[in-house]
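As you look at this complex, bear in mind that one protein chain is not there, while each of the others sits in place.
Labels for the chains are A and B, by order of writing; each one numbers its residues from 1.
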Amino acid sequence: MPALVEVDRLKKYFLVKTGLSVFRGKERFVHAVDDISFNIDEGETLGLVGESGCGKTTTGRLALRLLEPTAGTVRFRGGDIFQLDARQLKKLRRDMQIVFQDPFASLNPRKTVEQILSKPFFLHGNLKRSEIDAEVLQLLDRVGLSPASLYINRHPHEFSGGQRQRIGIARAIALNPKLIVADEPVSALDMSVRAQTLNLLKQLKREFGLTYLFITHDLAVVRSMCDRVAIMYLGKIVELADVHELYENPAHPYTKAILSATPIPNPRVARSTERSHLTGEVPSPIDPPSGCRFHPRCRYARPDCIKEEPCLIDIGRSHVAACYLHS
Amino acid sequence: MATVKAVDCVQLAIDSKEAVGLIGESGSGKTMTAFSIMRLVPRPGRIVGGEITFQDRNLLELNEREMQAVRGKSISMIFQDPMTYLNPVMKIGDQIAEVVVRHQHIERGGARRIALDALEKVQMPDPSIIMNYYPHQLSGGMRQRALIAMAISCRPSLLIADEPTTALDVTVQMQILGLIGRIKEEFATSLLLITHDFGIVAEICDRVYVMYAGKIVEGADVFALYENARHPYTRGLLECLLSPKEYKETLPTIGGFVPDLANPPSGCRFHPRCPHVRPICSEKEPPVLEVEPGHSVFCWLYT
Partner (left out) sequence: MVGKPFLPPGDEHLFGTDDLGRDVYSGILHGARISLVVGFLAAATSVAIGVSVGGLSGYYGGKIDDLLMRITELFLVLPRFLVALVMVALFGSSVLNVIFVIGILSWPGTARLVRAEFMSLKEREFAQAAKALGASDGNLILDEILPNASPSIIVNGSLQVASAILVEGGLSFLGLGDPNMPSWGLMLGNAQRFIRTAWWMAVFPGISIFLVVLGLNLVGDGLNDALNPRLKERQ
């Protein structure tokens, strides 16, 4: 069965604007996403994990065609989304939606909840006003904001962060999409609210048969939310595996490093666990290191690593890693 | 021993060389507690009662000039977003030197040497070069190191860190937490770490206070708190934590929402959301009870 989403050799470079074009000389680019390929199967939650500058957010935007790629393609149900015309694209949008990180910025501050949630129905379909109103009330109930009538005429600033996030989720499921890109959906929320929101996402996935592309930097959340995980570093995918396999047998040194750096809430375990400390910080994506991009910070770096970039090597158990340690 | 008591019947104690965590969610009052210790409560808020005893003085009785002598020298603070607290038009070296000159009354050359030394202590890469950089030329992690350097330049007795790593990548976070832990040991600085992330508390704190809706609900050493939490809110919070070490199918949650502090619930502020609520909980605020030496709870379940 073909995958729901196929990302194929996707690239996105952003031009760095400095000074007047006449004096600029050679152009410089931010290599935000640099030749990545992966699939998302229907019904799964694929985690896309990495630190700042790795390109995971840009990948999420590209997957929904909120950005145009520099090269490569994304296929949704076999069709290249970048080849669609405006009308076809609008129709496709019903099937793929997004939930954002910042519950304060993701809702139009000048609109009421009712206006925000009616919009999907106005843009698509020919429902009457009364039918739209009914749908909106039902959406709010579905995301746990009951009784809905209390909330529909309020503005976003009257809600807490967790409640705003629920409204954003309601907006995303309004048109019954197949795919939802969740871009750090709980990172800005308090711990107890985080748990509530993740439960909601899981519940909706079961009820609606959703597929998630779950973008985050937090490996604690990934463990309980995702089926498969892709680790990104400086625009590249460096490892991809089923979730339990990744945590039991991390293959890429970077994966090991971020696993090691994730705080463990149990104080005894935290202080007795051996950590591999990573020095330095992520280099600039404008001039990424040659060869394997992780080599300047890698304790296992060899001459090969500087010369040529490793491809994703199959190490069995549906697990791939881009590292010469495994060739 | 440095004892700190803040407002709203909040009572904390921090020993020398001790790392105390103050954990709470949004609206719990943890940041305001920190600002109160520094007497930097933004208007229109103000401190209305209580005592803050620091090195045998009540900080609330000092006038502004005396307080300025304390800030930056005996008590320093670092914040979540270093960019907001670094002067964007001054070089890093000059900013740190300025703090030193102010508190130690040495001339500029000596102050710059101390600034360089501070940057080395926070393991800033190429410290002599960074001395002449501006904040916008540094990465997030480096800016936080610069802020820490400024905070420790005069060897404070107490360092208050308000969500110091929330905006940083997880690998950089670990580096900064390690750095803060080393500073605590090397300079015998006490630490008050304010955060919403229990994972951080578990990594470096000795003792923890849990805050909810402006009040402290429990205080204990970090192991006792994790293994034997008494207050229903603490228990609820610990249960909804996620760890990279285990998979949880459904995450336990605490029902309801954080109350509006302008109109807090009567009696125990947690009672509307408490699974063990009793009639007295809505009538009177619970007194403190020491359930074990060093472990206190504010809850009617234990009286």
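In the analysis below, contacts are C-beta pairs under 8 Å (C-beta built on N, C-alpha and C of every residue); 3 or more make two chains touch, one makes a residue touch a chain.
Quantities reported herein were computed from a predicted structural model and do not represent experimental measurements.
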item: Touched by the hidden chain, restricted to displayed chains; value: A
item: Residue, one of A:R9, A:K90 or A:R129, that touches the chain absent here; value: A:K90
item: Contact partner of the left-out chain, one of A:L62, A:I81 or A:L107; value: A:L107
item: Residue touching the undisplayed chain, where the options are A:K11, A:R28, A:R77 or A:H124; value: A:H124
item: Contact set of chain A toward the excluded chain (per top definition); value: 61, 64, 66, 86, 89-90, 93-94, 96-98, 100-102, 104-111, 119-120, 123-124, 155, 157-160, 168, 171, 175
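Keep in mind that, in the parts below, only the chains that are shown with their structure count from here on.
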item: Length of the line joining the C-alpha centres of chain A and chain B, rounded to whole Å; value: 31
item: Interfacial residue positions of chain B with respect to chain A in the complex; value: 25-26, 125, 139-142, 169-175, 178, 196-203, 222-223, 226, 236-238, 240-254, 257-258
item: Interface residues, chain A side, partner chain B - complex; value: 51-52, 160-163, 190-196, 198-199, 202, 217-224, 243-244, 247, 257-271, 275, 277-282
